[in-house]
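A single protein chain has been omitted from the complex, and every remaining protein chain is retained in its original position.
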Amino acid sequence: MEKRVVFRHRWLPYALLAPQLAITLVFFIWPAAQALWQSMLVQDAFGLSVRFVWFDNFTYLFSNREYLHSIRVTAIFSLGVALLGLVVALLLAAMADHAIRGAVVYKTLLIWPYAVAPAIAGVLWLFLFNPSVGIVAWWLQGIGIDWNHKISGNQAMLLVIIAAAWKQVSYNFLFFLAGMQAIPKSLIEAAAIDCAGPAKRFFTIIFPLLSPTTFFLIVVNIVYAFFDTFGIIHAVTRGGPAQATNIMVYKVFSDGFIGLNLGSSAAQSAVLMAIVITLTVIQFRFVERRVQYG
Amino acid sequence: MAEVVVSNIVKSFGKVAVLKDVSVAIADGEMLVVLGPSGCGKSTLLRIIAGLETASAGDVMIGGRRVNDLEPAERDIAMVFQNYALYPHMTVRQNMAYGLKNLGTAKAVIEKRVAEAAQILGLAELLDRKPRQLSGGQRQRVAMGRAIVREPEAFLFDEPLSNLDAKLRVQMRHEIKQLQSRLGTTGIFVTHDQVEAMTLGDRLLVLNQGVVEQVDTPIAVYARPASLFVAGFIGSPAMNVLDGTIDGDGATVSCGGARLLLEHPLPGAGGREVRVGIRPEHLVAGDSGTSPPGAGLDAEIEWVELLGADTVAHGRLADGQALALRRPGDRPVAAGDRFHLTPAPAHLHLFDPATGRRIE
Partner (left out) sequence: MVQNRPFFAVLVHLTLILGVLVVALPIYVTFIASTQDPSDVLKAPIPMTMGDRLVENYAGVLGKGSVNASSGPVAPMMLNSLIMALGIAIGKIAISLLSAFAIVYFRFPGRMLAFWTIFITLMLPVEVRILPTYEVMATLGLLNSYTGLIVPLIASATATFLFRQFFMTVPDELVEAARVDAAGPLRFFWDILLPLSRTNIAALFVILFIYGWNQYLWPLLITTDQSMYTIVMAIQRMVVAADNEPEWHFITAVAILALIPPVVVVVLMQRLFVKGLVETEK
């Protein structure tokens, strides 16, 4: 897609691009190149000498039990967030699509969690589930569940998944609702003549028609769970207990910034970079991006 | 006000030549209509004159000044665009004043000219509205107003009426014609609509695939089309074109099983294959008395279009060639009717089958 009509100017376009490109080069490309370079270096214990070791850091990384564990944790976490966030949002969107009265009000009441920072969302749920003062923890105790995410790894994982999904439901809800409202009314009416109840209609007509939206949202949710949930982990569990919620993004941070393990952190950065690139390519190549909003 | 001269313009996009050596001189105050089917290069020609595109070769002169290397704004022209190209966020007043403002015209002058233009165009009440609050015709007038306030050497119109409904188009056509002759500004008007072309132009330039087919007054283009293309493009329904051969004496042409008398004999052309053009409205039934006895075309009508004022009857000659004839609406025609047609020699147009050019 190109414009037919353009301006001619010798230096103006470069001047217009300069700020964006300068920032990109200094704060994006240069550090990323550094990360790639450092991922092939090893520093001695005192930080006095540096050795170039090719892919040793990566070999080490993928034989390291802690890192493999982190990959598994990340997989569980992101699948959990995507699944919970999508299912709840789909249910609510399907209902809102049916609500003739009050749809707008429900929408307003459901979308605002998007505006809450992940770290704050983490704190809110942390407070709810706090073993000594949290209201939900207290309810759970009432039905015989002993909640303490500071001890139980599974409970900690559940907590961060709930906090992360809670925030993402609003986003998914908006896109599902938009997708449903974009389905032509005549199609729904034809379906109503052809087959029975709303549930059957939903699963045989609406949901298949939503598949581009669903696929788009799956990718977006995974990206979100991978990279935008750092604040939740950092504020709620700090990767614990016993590494149970140490997702990859958090591990890069803790190994590099706290543990000061330069080479390993850089190698982890490189792995994450490969993941982002893959996800971005999927998003641009295979995802139907034009979601109509009615 | 100035003469606009276009000489030997060539425009190529990559390997595709859109304009092939186009030359025309437009006199001061004249309205030239550039007519042609879509893709013939007419808009490109106009945009080259405007300075919105650069010609691959050739010159554009406005008022004796070579303007090839000037920006559009420096050429002292004004343009009315197909979709009006009004700035949607500006009021009518701002739209009209924008160009003058950029040229550094004094505020008082701008206000005066905008007021005058608004008066002429009947926009005085609408000056503070935004384009989206206007009807199609009003937008069209604002686009005109934007051109008028510049007091340019030439107006350039790029199919400005094509987005209007039929009724409004007739009215705006009339208004543009009046305005242009009243202001006496040279005008170049691009269109694919032959009615627009016939009614608006002092002269027509018929363009086909980047080549000038004919430049002449509308009546001359109708009466003496310079090529088969022009013959087919101007006039509705289109001119009938039959295969024929000049007879030995050069005074008649044999076609469709008849011998038709020529207006101007072509001595020595005996046996030459030609294409014979006759407009449907010139196919007169009965003996006109000007052709040799029994020399008319015999046609059997196959189907009929009743248009109210006119009836167009489609038929076939004895040798199978199709033709259409036009009759007044109050003279009933039906399928199966037979006609003996004797067109006047002055209404026969002969064309060379190979080049498509008119044979005089």
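In this document, chain identifiers A and B correspond to the written order of the chains, with residue numbering beginning at 1 in each.
Following the convention adopted for this analysis, contacts are C-beta pairs under 8 Å (C-beta built on N, C-alpha and C of every residue); 3 or more make two chains touch, one makes a residue touch a chain.
Here the structure is a predicted model, which means the values were calculated and not measured.
Only one residue from A:Met40, A:Leu86 or A:Leu126 touches the chain missing from this view: A:Leu126. Touching the omitted chain from subunit B are residues 47, 50-52, 71-74, 77-79, 81-89, 98-99, 102-103, 146. The chain not shown here touches subunit A at positions 1, 3-9, 12-14, 16-17, 19-21, 23-32, 34-35, 38, 88, 91-92, 95-100, 102, 106-121, 123-128, 130, 132-135, 138-139, 166, 169-171, 174-175, 178, 188-189, 192, 198, 216, 220, 223, 227, 230-231, 234-235, 249, 252-253, 256-257, 262, 265-266, 269, 272-273, 276-277, 280, 289, 291, 293.
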